[in-house]
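Everything below concerns the one structure shown next.
Every protein chain but one is kept in place in this view of the complex.
Entry: chain A
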Amino acid sequence: MKLGIIKVALIGNPNAGKSTLFNALTGLRQKTGNFPGVTVEKKSGTFKIAGSGDEDDITASIVDLPGTYSIYPKSRDERVVMDILANPRHPDHPDLIIIVADASNLQRNLLLFTEINDLGIPTVLALNMLDVAASMNMSVNAVQLAMQLNVPVASINARTGEGIDKLKEAVRHAAEKKHSTSFHYFYEPVQSDLAMIEEVKELYHLDNDYVALQYVCQHDNFSFLEQPVRAKLDALIEKYGFDESQFLASETIARYEKLKPIVSRSIKKEGITDQPYWTRKLDSILLHRFWGYFTFAFVLLIVFQAIFAWASYPMDLIDEGTAKSIEWVKNALPEGVLNDLITDGIMAGIGGIIIFIPQIAILFALVAVLEESGYMARVMVIMDKLMRRFGLNGRSVVPLISGVACAVPAIMTTRSISSRYERLLTILVTPLMSCSARLPIYAILIALVVPEYKVLGILNVQGLALLGLYTLGLVGALGSAWLLSLFIPRKEPSYFMLEMPSYKVPRWGHVAFSSYESVKSFVLEAGKVIMAISIILWVLASYGPGDSMDRAEQATIVQVKSGTQEQRDAAVASARLESSYAGQFGRFIEPVIKPLGYDWKIGIALLASFAAREVFVGTMATIYSISGDTEDVPTIKERLVQEKNDVTGGPMFTPAVCYSLLIFYVFAMMCMSTIAVVYRETHGWKWPLIQLVYLMVLAYVSAFATYQLLS
């Protein structure tokens, strides 16, 4: 092991406090990304261990591996763990492993430790949650445990940072120790497997028996093994008549048998041991057949209130700020193409992005609070049976709730669903949950058609209409899940099995950090797309093929003689837009969207928003500001109200058109980032394309029906 810089991996059960320890060790000097070759999120960072006297400082680069109960993976996330640990050439292959164990559930947590120990990589055990153990009337003797397991043990409290220095010291000792001389296997393979192990070791130049066994058991999971190598291992399994599932069960039982006396010698019980009092008390309410749903509904109400009501204040400020700065820049810069590009193109685009920051920040903070406190696990339990009817799983609740903010991170959270079938269904329907990008579209169209008055004293009708659209999205999601489950055959049984963590006070720093991270990735990822589209759209709407725009202008000037100067200017601008590239696009698709009640101008906005829905309102603003009068800057709502239908001469945005647009946007899959993330998560174009088609058909048919019924 090279001193100076060492590579450390953090491993532990879910809920053992791994991420908290990671944050405590690295502070905010952490990076998120993906493991090379796979899309599972990777958190990495560094920490320093100060040397004393003649010792040098050590810098440790640490990666946080996905939480797992054993080295035998059950979900896609977990597969990463062994792929790294069994492959010495992997860039993240660690020199040393810190295993985080939940002291209040020592026996099960140590199972993973014994497996990792046998892989032969130096290990340090971080004993966490001693306070929870104490509240269950248990105390753990760390010294006893260290002696029994033959491993350095550090008692820590990851939340308060207590014992972190001791842990670092233990890491230093383990790192400095030359090759471990006292290594012994925790699990001794049975006699009949030894010959096979020797053969595998020789074939692949391995020196560890247990790693050799993992080659046999898990070679299909190892991305670093080529196909011929896997075939060779299959032949070996055949030759020795090795029964894999038999082996896994007996190995696990043998490990527990050996652990049991060690655990009982290290733990002192005082009185009755049970889950902490508050956890039992709260569960009796939150899992109750009536109060459980009542609380969940209440929590959802708060979440929605927060996104819509509380977020509106900062959003208004941002909106106003953007408008003011655009006006300022417009006046400050000399008039011309550059001025237009900067203000109408770029700044309008940026404004369209940053306005969502409050909503996304609040939603992700609340989801983080629900997860951290342990409540999300309860929601999964009370929703499981309901979700099962639609072919989903209790775990699908988290992506569906997160989908209200943005489908992209929501789809990423489906990785915790171990059944590939349920995961796929969840991915396919999550985009139906109305994401925050749809909110401005909803808001502006509702403002146009729904009168603003109150019912029952407090309920705002416009708010109710909004709630209705969200409900429609949810119904659409569950309905399509059910429909899709009829067509996609289920190849594997469905599992639920979920550990219920004890309730905890959320770590506020972590909540803030996760909310910050989501905002950052939204602004950077979605922002790039929106910016690009704003600029492209501006170019397409400002230029036309050849001199077509100038000719259209001349023709209009000749035609329109009456009216004020303003009206003539508007007519000219409108004619110019119509003959621009964007206008010609709009005209081109007009026959397709005419049955839905839309004209070519809406068509342009529709096409532009294929990339991202949030572009829609901005595009409308751009188009109507290019085609409208230039005297004052009316709000987008005023522009829409003034817009005339070319054919009828009446207002363009009739209730039928508005409702048709609303319904279209509830269902339509108009988000390139979502398509990209589905492609990434399903490893191919098949599912994103199927999803795109079924959602487009659903949107088109529903919008068509709506328009025809109402007009």
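Note that in this section a residue touches a chain if its C-beta (ideal position, glycine included) is under 8 Å from a C-beta of that chain, and two chains touch if they have at least 3 such contacts; residues count from 1.
Basically, contacts and distances are computed from a predicted model.
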item: Protein name, per the UniProt record, of whichever chain is missing from view ("Sugar ABC transporter permease", "Zn-dependent peptidase", "Pyruvate synthase subunit PorB" or "Ferrous iron transport protein A"); value: "Ferrous iron transport protein A"
item: Residue in contact with the excluded chain [from A:I116, A:I262 or A:V381]; value: A:V381
item: Identified contact with the non-displayed chain, of A:L111, A:L130, A:A158 or A:L577; value: A:L111
item: Given A:V38, A:A306, A:A323 or A:L498, the one touching the chain that is not displayed; value: A:L498
item: Residue touching the undisplayed chain, where the options are A:I5, A:A235, A:I253 or A:L338; value: A:I253
item: Touch criterion as defined above, residue of A:Q191, A:S245 or A:T564 at the omitted chain; value: A:S245
item: Absent-chain contact - pick from A:G292, A:G403 or A:G603; value: A:G292
item: For chain A, the residues touching the chain missing from this view; value: 69-70, 72, 74, 104-108, 111, 245, 248-249, 252-253, 256, 273-275, 279-280, 283-284, 287-290, 292-293, 377, 381-382, 384-386, 394, 493, 495-500
